[in-house]
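Only one protein chain is missing from this complex, and each of the others stays in its spot.
Moving on, here comes subunit A:
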Amino acid sequence: MAALGSGGARWRRAWLPALQLLRRGSKAVTRHWKAMHFQRQKLLALTEYLPPRPSLPPRCQPPPAPLAPQEEGYARVLRGQLQDTLRASRMVAVCHYNSMAEEDVATLRHFLRRHGIHLKFVLNEVARPVLAQSKLRNLLPLFVCRNVLLVSPEPRAREMLRVLKGVPQVILLGACIDDTILSRQGVENFARLPSLEVSRGQTVAALSQLCSQTSSLLQRGPARLTALLDEHVRRLRDAAAAAGPPPGRSAAGS
């Protein structure tokens, strides 16, 4: 401060407060809070951003329309996969799934795979729109909680029930086999049916049995008549043989 008032050297006449302050002040970047320079304060106040004010306050405007839910690509892929699976399967069984250990799930998947049955976990949000547009729309009420699908290109109901008997955590609710919706009882009845070849043989046997019965009924009368006539001829022959040779023949011989 002694440099201020004294008419000393020329470099001392120009007062540079920065020099004074720098002598004992801190640097620009400090660890403690440092008051902003007043000129900087004024500059920032002048250049502060002021957003444009709308003519109407936003609370007086009608609320914006809710955005339509955007379709996710992954959900679309899952739906496509489910559609392909349903199209390629003759048997689709819907089961209620309770939590199981990972190794139990793997074992179940293995035993089902042995019979050509695939185990698929489905999300209800993915499955419901697919089923609503397919022939399986009557199975929609089943898709409420966590479900699994057992799909197979062949109707292997007996094998499926045998495997599920040992797994109490997976509960069969219903199925669609060959475009027919079945309940659990229906699947059990279907499993007890004989195979197609055996059924065909039984049908052919039943049909031919009727025809053979008709044929034997029609032939019974004439066959009985033939037997009676044969018996009558045999008795007449026996009686004639017992009576002896006729007299005309003995005179012609002598």
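Following the convention adopted for this analysis, a contact is a pair of C-beta atoms (placed from the backbone, for glycine too) under 8 Å apart; a residue touches a chain by one contact, two chains touch by 3 or more; residues count from 1.
Assume contacts and distances are computed from a predicted model.
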| item | value |
| --- | --- |
| Undepicted complex member, UniProt protein name, chosen from "NADH dehydrogenase [ubiquinone] iron-sulfur protein 3", "Large ribosomal subunit protein mL53", "Immediate early response 5" or "Leucine-rich PPR motif-containing protein, mitochondrial" | "Large ribosomal subunit protein mL53" |
| Listed residues A:98, A:133 or A:180, member touching the removed chain | A:98 |
| Sole contact to the chain not displayed, among A:183, A:199, A:213 or A:226 | A:183 |
| Touching the absent chain when the full complex is considered, from A:57, A:168, A:222 or A:244 | A:168 |
| Subunit A, residues in touch with the chain not shown (by the definition above) | 96, 98-99, 101, 141-142, 144-146, 168-169, 171-174, 183-186 |
